[in-house]
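Okay, so here's the structure we're looking at.
Rest of the complex left out; these chains stay put.
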Amino acid sequence: MKKYRVLIDCRDEKGLVYKVSSIFFRHDLNILSNSEFVDADRSLFFMRSVVEGTVDGGELEKELRSVLPKEAAIRIVAPEKKNIVLMATKESHALGDILIRYEAGELDANILGVVSNYDLLQPLVEKFGIPYFTVSHEGLSRQEHEAKVMECLAALGEIDYVVLAKYMRILTPHFVEAYENRIINIHHSFLPAFIGANPYKQAYERGVKIIGATAHFVNNDLDEGPIIAQDVKHVDHAYNWQALQRLGRDIEKIVLSRALKLALEDRIFVYGNKTVIF
Amino acid sequence: MKKYRVLIDCRDEKGLVYKVSSIFFRHDLNILSNSEFVDADRSLFFMRSVVEGTVDGGELEKELRSVLPKEAAIRIVAPEKKNIVLMATKESHALGDILIRYEAGELDANILGVVSNYDLLQPLVEKFGIPYFTVSHEGLSRQEHEAKVMECLAALGEIDYVVLAKYMRILTPHFVEAYENRIINIHHSFLPAFIGANPYKQAYERGVKIIGATAHFVNNDLDEGPIIAQDVKHVDHAYNWQALQRLGRDIEKIVLSRALKLALEDRIFVYGNKTVIF
Amino acid sequence: MKKYRVLIDCRDEKGLVYKVSSIFFRHDLNILSNSEFVDADRSLFFMRSVVEGTVDGGELEKELRSVLPKEAAIRIVAPEKKNIVLMATKESHALGDILIRYEAGELDANILGVVSNYDLLQPLVEKFGIPYFTVSHEGLSRQEHEAKVMECLAALGEIDYVVLAKYMRILTPHFVEAYENRIINIHHSFLPAFIGANPYKQAYERGVKIIGATAHFVNNDLDEGPIIAQDVKHVDHAYNWQALQRLGRDIEKIVLSRALKLALEDRIFVYGNKTVIF
């Protein structure tokens, strides 16, 4: 018995659920869970099924393709550990949260390595037996530095997701395209508010009564892209910006880890600048 | 073109989605939304589809019944206004919230009347042109009083839901059975905590840092039954029990109105002491 | 025995608490509650005390003034009903929430009237015996319309707070200055995000996973000004913008009512573009 996650997105039309489920039925597949969503405005159909049976994944995909609209995106994924690389700068909270989960066997992932532009987090990372790569940006142009980072990533092998666990450098479009919809960032704010530097100071100056954090895929720059998860906490005037930041870090790490988990379980569809999450 | 909400629950078996969707397909029904859930522990299948087409509802039900397990519960509902009765005692916040939504045309419901054991809320209710029935419990046994209430309800015609908007009397099993899974109560606490009288005082004495409210179907008594919706707010030591109650009322009314809306949209399945909500 | 709320803000210096409390002590005033805050960055001191005793308010203020920094803002307020005017346009949820609280005797306020640029909400408001004034903007310039509104307000007598319960017109600086820090608005979004028209549509397009609402004092325009209260709810891809709006309204009305309550209890200090709330 094999288990597959079947992910389909295509333009909506009548009979899609019937067509897909009839193939599952014909192959005697057991549907363990099934989620669908239709974006009526754009007439788009999304479906994620977890099925169990004896059919071959390639065969299943071929059959699905034969009944679905021509341009349908079909992913058939066997649930297995994905390869991820973490990137960080100086702060340890988001990185540490992932490391503790990793150590506990909670993540369906192999962490191939941690890449940083500083060596500050090396002692922490190496405690967990994970390779650490310092790629300093000192004296390099953005392009030069990024080329070195990409070289470093390339040497680590096939990467499913790059997780920016408080990596504070801006990525160029070149990098982003190379890992399209596979770079997960934690934004230290409640997007779309307070884009840019020191959002906690911005939030403090603005006197907000709530702060938050946003995990999202990176498209063009660090502060945009399809949102995966968000959370917030209430605050009051007694929080100075350092206190906001301390509280914000607790939100950031939980939200990033949640987004990573959703990605590892193939629960996210990206379309436009949005996500569907099952 | 007719629109139907199709609700199915039955024991889980292979091919259910296929069988149901093939009937939808054969009748050229458009699936506007579709939700499924399998409770793997108990091997139960739940499905709610909103479909659009020209088929007759009775015909559709007959066909579904022919392919589904024998004991399957099948509901085919045309989205139309449901008949509800509100019951209250002295507090106006939950009742008032429903009245304002009603006035704004926000509720898919006809309010047949408001029944109370006091006449205190009569002026408020009659502002909205809704009949108000005072059924005093003075000098009556619980059974005698309830018999009068039930008489009053019976005279109002077919009732889809009885909404206890802070009705502070305990209902007997006789009443509850007469409206099984159709009585929605707002519990002035975060169930299962603080069952019984003055939960805000209990919460205050216990020094909780969060308070909440729970909307649920009534089964045996006011404080139990399948939970529909819950919400909470953070509090601190500076809230005395009156302040807890004031804040609690804001939670109560929103949670009750949300639960009512879910019921009016036929989004709730009840099984065991739980709900599935799509 | 008289009760006073004593509100002080001034630049911070050593001994302020001592100086104030010694005056309270000398007059044999009982401190029922006492809150202080120092904004260390700007060196500002805020204090709100509720005291009880036999001293005269004017006398108390004079003595406080004699020991506090010269430019200190001192307010001595006897807790009594404040006069408020509500302004609305077409939506009834925020207005209705205030009316229900008013009817229940929950608000320490007299509602002098409701002013709207449409007559749509007149039937609702008049149920509660509150004067309703339609001041149509049809065929008028912004200045002309606002002049009529201000005339209408002036005729209602002394106004402590103007509450914009979904009043969808932009106010001119002239209006705002006339009621400085006394106009409370509910912004249909989680400020500082989504300023401007139809924020729920903006939020939907952006694919946010949380929506919120912000109550704030109005300074220059509808979308800015010191934040008083905020709240949020989690959403997912299945919310279209109408569903976001429906949920948003529940947040809006509770947040606006909470902000109004804080104002009526003299709990808010405004400084810069921020608030201190005790």
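The first chain written gets the first letter, and so on, giving A, B and C; residue counts start at 1 in each chain.
One rule holds for everything that comes next: a residue touches a chain if its C-beta (ideal position, glycine included) is under 8 Å from a C-beta of that chain, and two chains touch if they have at least 3 such contacts.
A quick note: this is a predicted structure, and the numbers were derived from the prediction, not measured.
Counting every copy of the one repeated chain, the full complex in this structure comes to 4, with 3 of them shown.
Rule of thumb we're sticking to: only the chains that are shown with their structure count from here on.
When C-beta pairs in contact are tallied for every pair of chains, the largest tally goes to A-C.
For the pair chain A and chain C, the distance between C-alpha centroids works out to 40 Å. Residue positions of chain C touching 2 or more other chains: there are none.
On the side of chain A, the complex with chain C involves touching residues 37, 39-41, 190-194, 205-210, 212, 226-232, 234, 236-238, 240, 272-277.
Those residues of chain B whose C-beta lies close enough to touch chain C in the complex are 91-93, 96-97, 99-101, 103-104, 106, 124, 127-128, 246, 250, 254, 257-258. Looking at the complex, you find that chain B touches chain A at residues 14-18, 21-22, 24-25, 28-38, 40, 234.
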